[in-house]
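Yeah, one chain of the complex is gone here, protein chain that is, but the others are all in their spots.
Right, chain A next:
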């Protein structure tokens, strides 16, 4: 028997399940849903407590109640008036944005070149770039530090950014996606008299927008939360990024937990908001990047 189009699962269920066996199955579905729901709520508890505590007065902080009795934004006012978080936030935004733009441009340009051009050395360049995936950042931080020291890059935006301006992961991801751009399109543009740079920018790039978006999410999030290298390369408080600043802030002996939670919330809320707005899109991007990259 041929299942009705569009409902293959339902029709085979109808064939095989008697009325009696359906009820327990539904009960099972309800229990399954409830357990997953409870698990999901537990998963977001740390985030919920972070935000809830950031809205509490000091005397309420050690109360396990999730909803504050008298919510206040006093902690946010205090932390932002302190001024440091403002700068760390600005630094992080600038660094993550510039790095993301650089990755989008260079990773896609290199990916495109390796995918669509035939030239001597192509294979070597591809393997060389791919092999850098094997090199852990932790191995490079010492030489990067020495390099930054001798060129005067320590404690500067450039110093924080330079190691991440291009990534092998992004290059590989973009190369995979340019495979799906038909060569005919490129050939046609060539006949129309566009030069190669124009073809890349006006013909190929618009066709891989979903991949660019996925890459942008990964690079931005990665740089927003990056810790080890910014910790090493910065030493004046004004140059810290949010994670480095937060780490030092939390360590100050006189800082109270509600203020630490406020700082943590400030560093987390922007990415959470972006995620909640573009949820479906981001999850699809993560799957694409995870499976293809």
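Heads up, the rule we're going with is that contacts are C-beta pairs under 8 Å (C-beta built on N, C-alpha and C of every residue); 3 or more make two chains touch, one makes a residue touch a chain; residues count from 1.
In this text, contacts and distances are computed from a predicted model.
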{"item": "Undepicted complex member, UniProt protein name, chosen from \"Aromatic ring-hydroxylating dioxygenase subunit alpha\", \"Carbohydrate ABC transporter membrane protein 1 (CUT1 family)\", \"RNA polymerase sigma factor SigV\" or \"Branched-chain amino acid transport system ATP-binding protein\"", "value": "\"Carbohydrate ABC transporter membrane protein 1 (CUT1 family)\""}
{"item": "Chain not shown, touching residues in chain A", "value": "8-9, 12, 16, 29, 32-33, 35-37, 39-41, 43-44, 46-47, 49-50, 53, 62, 64, 106, 109-110, 112-113, 117-122, 125, 128-129, 132, 134-136, 138-147, 162-163, 165-166, 168, 171, 195-197, 200, 221, 224-225, 227-228, 232, 242-244, 246-247, 250-251, 257, 260-261, 263-265, 267-268, 271-272, 274-276, 279-280, 283, 286-287, 290-291"}
